[in-house]
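Take a look at the following structure, please.
Missing here is one protein chain; the remaining ones are kept as they sit in the complex.
Chain nomenclature is as follows: A and B, assigned in order of appearance, with residue numbering initiated at 1 for each chain independently.
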Amino acid sequence: MSMLQVSVYRYNPETDSAPYMQEFQVDTQGRDVMVLNVLAMIKEQDSSMAYRRSCREGVCGSDGMNMNGKNGLACITPLSEVVKGGKLTLRPLPGLPVIRDLVVDMALFYKQYERIQPYLQNDTPDPAIERLQSPEDRDKLDGLYECILCACCSTSCPSFWWNPDKFVGPAGLLQSYRFLADSRDTATSERLAELEDPFSVFRCRGIMNCVAVCPKGLNPTRAIGKIREMLLANAT
Amino acid sequence: MSNMRSLTFDAIIIGGGGSGLRAALELAKSGKKTAVLSKVFPTRSHTVSAQGGITCAIASADPNDDWRWHMYDTVKGGDYIADQDAAEYMCSEGPKAVFELEHMGLPFSRFDNGRIYQRPFGGQSKDFGKGGQAARTCAAADRTGHALLHTLYQNNLKNNTTFLNEWYAVDLVKNANGDVVGCIAMCIETGELVHVKSKATVLATGGAGRIYASTTNALINTGDGIGMALRAGFPMQDMEMWQFHPTGIYGAGTLVTEGCRGEGGYLINKDGERFMERYAPNAKDLAGRDVVARSMVMEILEGRGCGEKGDHVFLKLDHLGEEVLGKRLPGIVELSKTFAHVDPAKEPIPVVPTCHYMMGGIPTNVHGQAIMQDEDGNDQIVNGLFACGEAACVSVHGANRLGGNSLLDLVVFGRAAGMYIESALNEGIEYLDATQSDIDAAMKRLNRWNESSGGESVPALKAELQEIMQSDFGVFRQEDNMQDGVKKLAELRERIANAHLGDKSNAFNTARVEALELDNLMEVAEATAISALERKESRGAHSRYDYPDRDDVNWLKHSLFFPATKTLGKRDVNFTPKTVDTFEPKVRTY
């Protein structure tokens, strides 16, 4: 049998007083397709099914969701990786308000991203060509700049669940360190001053869910550790 | 809908990809009241998928590099229907735009001397084709588009640009004089409809690769800007010119950058032969994309394809070694493992030519102003309407785009449009306000969907459209098939006009968005089909079995598709660059 049983979180604010799980039978013809393909098949059965998607190759970060209990990108998660006992359960990313079905309101997530001033700041005049950067200094940005803002990490982080308005969260902190680590950025001390309160960085408890779920294989916990080191070096 | 809320801006930019964000940045810095309206959060735009890099003569890999050589390559790559004044503008302004990106923080890869890393890409030469292969594509590993898009978004945040994220533009609003004075837009989250009033409306809506069944394009690339402009009655230029990227992953369609071949990878057939040596003895695997894609199809048709069905070829990378792959092509390693179940350090990647880029689009000048033709065939500016990026046809790509030129196109012409609009706004723009009937006209098709009570479903019609385009307007084309395709599309148009939107709810109704997108796909497909049928020659990406040769006597021209009559006209190609001699059309070999 190639029928896959899919249980999907449904909620339409116009018609539903509370969210519920809806069961679908999807014929995958035995192929090991991606979860996103399964969602497209469900949408053909029920056009009211809402989810975000764009690049379908894991670089745009639209389709972060919770699949059988673990956050990830639907477009690069093959069924063989998540399905257990012929059953797939799809829920929206945890910890953010649900707009409809699998679509969450990411405003808090984006707010924390904006808070760390995610742009290069350099107070010297722009040269006529590019600013030079050694390959070694450039290497320091690897594992940081690749973040796609899918929110899989921050929405799997208990510290972010409890304090999404105060704790920057793993995604924002990874980007914060991306600029702290950039040899071209001159706002290091201003950036650090914004982070040394008890919430922004220090609410990280090292649970490392972020590392476990990042679909790009990035390591926010390590970046947070580096920020702590910089704060410590700066203040002692 | 007289109770519709209205929003007023100096400039509204529809589309939050590379060109839209670059235009917005320019306008935000100038203090003009600007908004970016995007159907997805900006960093989800398709620019994010660009891999290999941004081609530009910044003289890093080769200190003697010259933008004129880049311009020559671009004009030749476009099979001589690129506008030479536009190519001149792009290639000469390019370094400025790329250095600006670096100053904004784009994490380019670096050479040992600290300058921006550049890699060889297809169709690049030194000294006007006489000095061998050039390395002119500036790269951030193989994630250049991602790095570029995020950098632009970040700098828009820095400059406090207004964003209308997850808003969908339904149609343009024209006043009684035919000037574009804004658009109707829908907030996807709430379903609210808004009349956006603006003195400048910029279509930066990207491409429409989703008219094909197999494409490297994101699911959102549905040609919304092209559809809106066509419905508003504006002509489209060179819509027959669709680039098939040689290396889409077989079966999945995801892109494998040309940078793989730039770093030393090459294509092999089932006999393990590096077949491009036969088709392009000099440039080999780094010939123009159209040339490589056709060669691959020839190999497959002649029975030298790989796999059980012999319907693809292999891209060999294992000889580059894990270190180069990890450092220069990490994203490709990831994608091939995910979508082809292949580790490129050990095995070759199965690839097949896949729809990738729309060279055609809304005809514009270098300032991004949309152009139409008057009755005498003279160019005429469309007041209030601008386009940039893939949606526009400036035209710098002519009949075939060179790899790495799309990102340059985005930033150069996004910036140019922003600068022009700023100065135009400073001089003062006054257009007649739209009347209720003008607004009603723009609401027509949305109302049609909202009132539909039965009919065929959107996904099935979309799949049918994509199959027609795939089978009748692919890499090789011929009269019979295309005529058949045009006929089938005409029937499909009728069926889409009677199709059904089942879900009429307001909150985040993606079914409604997909229905509106289907209309746009239909417009793009029809313009493509008729243009392809009528251009009776082979040039660049447009290859016909029945007209295998380039015809410079009749077709050294842009094609211009007129939506009202569904006919094809012609428009002169610009051969008068300002600071260099004209590149005269020559036989194009690599």
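Rule of thumb we're sticking to: a contact is a pair of C-beta atoms (placed from the backbone, for glycine too) under 8 Å apart; a residue touches a chain by one contact, two chains touch by 3 or more.
By definition in this document, contacts and distances are computed from a predicted model.
Candidate names were "Heme lyase NrfEFG subunit NrfE", "Succinate dehydrogenase hydrophobic membrane anchor subunit", "NADH-quinone oxidoreductase subunit F" or "Nitrogenase protein alpha chain", and the UniProt protein name of the unshown chain is "Succinate dehydrogenase hydrophobic membrane anchor subunit". Partners of the chain left out, restricted to shown chains and counted across the full complex, are A. Note on the undisplayed chain: of the listed residues A:E14, A:D27, A:E136 or A:D197, the one touching it is A:D197. Counting over the whole complex, subunit A has residues 159, 162-163, 166, 193-203, 228, 231-232, 235 touching the chain that is not drawn.
Just so it is clear, only the chains that are shown with their structure count from here on.
Measuring from the averaged C-alpha position of subunit A to that of subunit B gives a distance of 28 Å.
Those residues of subunit B whose C-beta lies close enough to touch subunit A in the complex are 40-41, 43-46, 48-49, 58, 98-99, 102-105, 107-116, 140-141, 143, 146-147, 150-151, 154-155, 157-158, 189, 218-220, 252, 254-255, 331, 334-335, 338-339, 457-460, 502-503, 505-511.
Those residues of subunit A that touch subunit B in the shared complex are 12-15, 40, 43-44, 47-48, 50-62, 76, 78, 99-101, 103, 106, 110, 114, 117-120, 122, 126, 128-135, 138, 141-142, 145-146, 148-149, 179, 182, 184-185.
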